[in-house]
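All protein chains but one are shown at their positions in the complex.
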Amino acid sequence: MKRFFAQTYLWLLLAMLYAPIVIIAIFSFTEAKVLGNWTGFSTKLYTSLFSGGVHHSLLSAIENTLIIAIVAAALSTLLGSVAAIGIHNLRGHKKIVMNTLNNIPMLNPDIITGISLFLLFVSLGITQGYATVILAHVAFCTPYVVLCIIPRLQQMNPDIYEAALDLGATPFQAMRKVIIPEIKPGMISGFILAFTLSIDDFAVTIFTIGTGGLETLSTYIYADARKGGLTPELRPLSTIIFATVLLLLIIINVRSQRAAKKKEALVK
Amino acid sequence: MKALMRFFMRRQNWSLPYFIFMLIFVVLPLVLIFIYAFQDADGNFTFDNFSKFISSPEAANTFVYSIGIAIITTVLCILLGYPAAYILSNRELCRSRVMVVLFILPMWINILVRTLATVALFDFMRLPLGEGALIFGMVYNFLPFMIYPIYNTMQKMDHSYIEAAQDLGANPLKVFTKVMLPLSMPGVMSGVMMVFMPTISTFAIAELLTMNNIKLFGTTIQENINNGMWNYGAALSLIMLVIIFASELFSDSDEERATNEGGII
Partner (left out) sequence: MGESNFIIELSHISKCYGDKCVLDDVSLFVKKGEFVTILGPSGCGKTTLLKILAGFGTATSGEIKIAGADITDVPPHLRPVNTVFQRYALFPHLNVYDNIAFGLKLKKVKQDEIDARVRKALKMVGMTDYEWRDVNSLSGGQQQRVAIARAIINRPQVLLLDEPLAALDLKMRKDMQMELKDMHKTLGITFVYVTHDQEEALTLSDTIVVMSEGKVQQIGTPTDIYNEPVNSFVADFIGESNILNGEMIRDRVVKFMDREFECVDEGFGENSPVDVVIRPEDVYIMARTDSGMFDGVVQSCIFKGVHYEMTVLTPNGYEIMIQDYNAFEVGQEVSMIVKPSDIHVMRKERICNTFEGKMIDSTHVEILGAQFLCNEVADALEGESVVVEVPFNKVELMDNKEDGQQVGDVRFILYKGDHYHLTVRTADGENIYVDTTDVWDDGDIVGIKIQADDIVIKRKQ
């Protein structure tokens, strides 16, 4: 009985959380301009989303978003991995300083990060565009990458780096042959995390994107929504994004669960 | 060159590039907010930006109203989220991990898309946009951020505490109030941080959910920056930073880190 109530409660909450998304998904399969009108099943919005032409700016916004996300995630992963190894080997107050620094962007609200970087770029006289957005994204994604990798380093047997040196590896070889393979899973999840954070971001992007006409998906949606009308093609797009995220999360969860199981089996 | 090589032989020095990067892109920008906040448009030192804020009823009202909305949202999120987190972490009440993933999943969708979905829902149900929509939208947007840290804390809680309490004669109610609740407080704290902070600082959501009828503090800041009033915008940002810093002191940062480190995926 208790279980029944508990389950009912959970499902009600989920219904609330998913109702909007489900409605968007359903109405992505009809042609009506205004959401809420059902004018029969159609996949026209999907085809017109990808046919380009009329909605060229939406397509280019998607392209920009992806490029920025990939570049920012790659840079964050590189910077974050090197930093994580460094921080892991720091001791004492230096370590505390680095950890605090690493926490600042995560604790800062997006709007503050956005405005502060905006002020940085205007005071340095840098024209805002691709480069500034990517730098800004690297700035707020890297801490998460560091946090993904540090636990891997902590779990790692601290002696294996020295073991590699002991067996004749130079420090560089020891890093490449022993440490990198060990933290790879952390680097991968850090990359994925940075990638999704970058795609998702709106608040930082809008302050650092400049006025040169560069649009990402978030700024496009924002501009579109401010005009009052929602481009109908956003419905299939949101549905696709949702489905992709769902798929990604399922993959990651299955992976991590398999890893956990493997670990469990080893402990036995 | 050789000296550089030797420098990076020591692994702790690998944190140096990141340190420099952080100084330029995290610390320096925050310092700039501070500097701009105390300057006028010509770069002279002044307190005008702050006196302007205090004397203008509109900005001050928006500020108070935003805090009010943030508090209401946070409280609603605790009320809705705590039972959910409790059920999710209880093996007898909820056996499947899929449920947890379902609750976390919305965190991974673009906040604007989620907000637009809320707008769509209100449209669909022929409900008017406004304060109700704003609060619903906020709760809807940030509820997962409350559930997740609480769930995480409860999940990691050693089950033997509960068994020990039962063993010592506590009834289910006592077990909850004397053991579960105090032990899950760190999770609630970091949940509060994860909900209160974004709600107080959002700007686009309110705009979309109320057809730009209700203004929140974030919106005011953004408008000022967009209209070239950098110094005033910086001053308002600094005020927000102070509020956030104060609420961070309120919660324990160590505990927060503990829940953050678990990783969201």
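In order of appearance the chains are A and B, and numbering begins at 1 in each one.
Following the convention adopted for this analysis, a residue touches a chain if its C-beta (ideal position, glycine included) is under 8 Å from a C-beta of that chain, and two chains touch if they have at least 3 such contacts.
All of these numbers come straight from a predicted model, not from anything done at the bench.
Contacts of the undisplayed chain with visible chains (whole complex): A.
Residue-wise, the contact with the chain that is not shown comes from A:I160, picked out of A:L12, A:V34 or A:I160.
The chain not shown here is touched by just one of A:G125, A:G168 or A:G213, and that residue is A:G168.
The missing chain, though absent from the display, is touched by one residue of A:V178, A:A194, A:L217 or A:L234; that residue is A:V178.
Not every partner is drawn; the one left out touches chain A at residues 157, 159-160, 162-171, 173-174, 177-178, 181-182, 266.
To be clear about the criterion, only the chains that are shown with their structure count from here on.
Inter-chain spacing, taken between the CA centroids of chain A and chain B, is 17 Å.
Listed in rising order, the residues of chain A touching chain B in the complex are 2-3, 6-7, 9-10, 13-14, 16-21, 23-24, 27, 34-36, 79-80, 82-83, 85-91, 94, 98, 101-113, 115-120, 122-123, 135-136, 138-139, 142, 146-148, 150-151, 161, 171, 189, 192-193, 196, 199-200, 202-203, 206-207, 217-218, 221-222, 225-226, 230, 234, 238, 241-242, 245-246, 248-250, 252-253, 256-257. The touching residues of chain B, when paired with chain A in their complex, are 9-19, 21-22, 24-30, 32-33, 36, 80, 83-84, 87-88, 90, 92-94, 97, 99, 101-106, 108-114, 116-121, 123-124, 140, 143-144, 193, 197-198, 200-204, 207-208, 212, 218, 221-222, 225, 230, 233-234, 237, 240-241, 244, 248, 253, 257, 260-261, 263-265.
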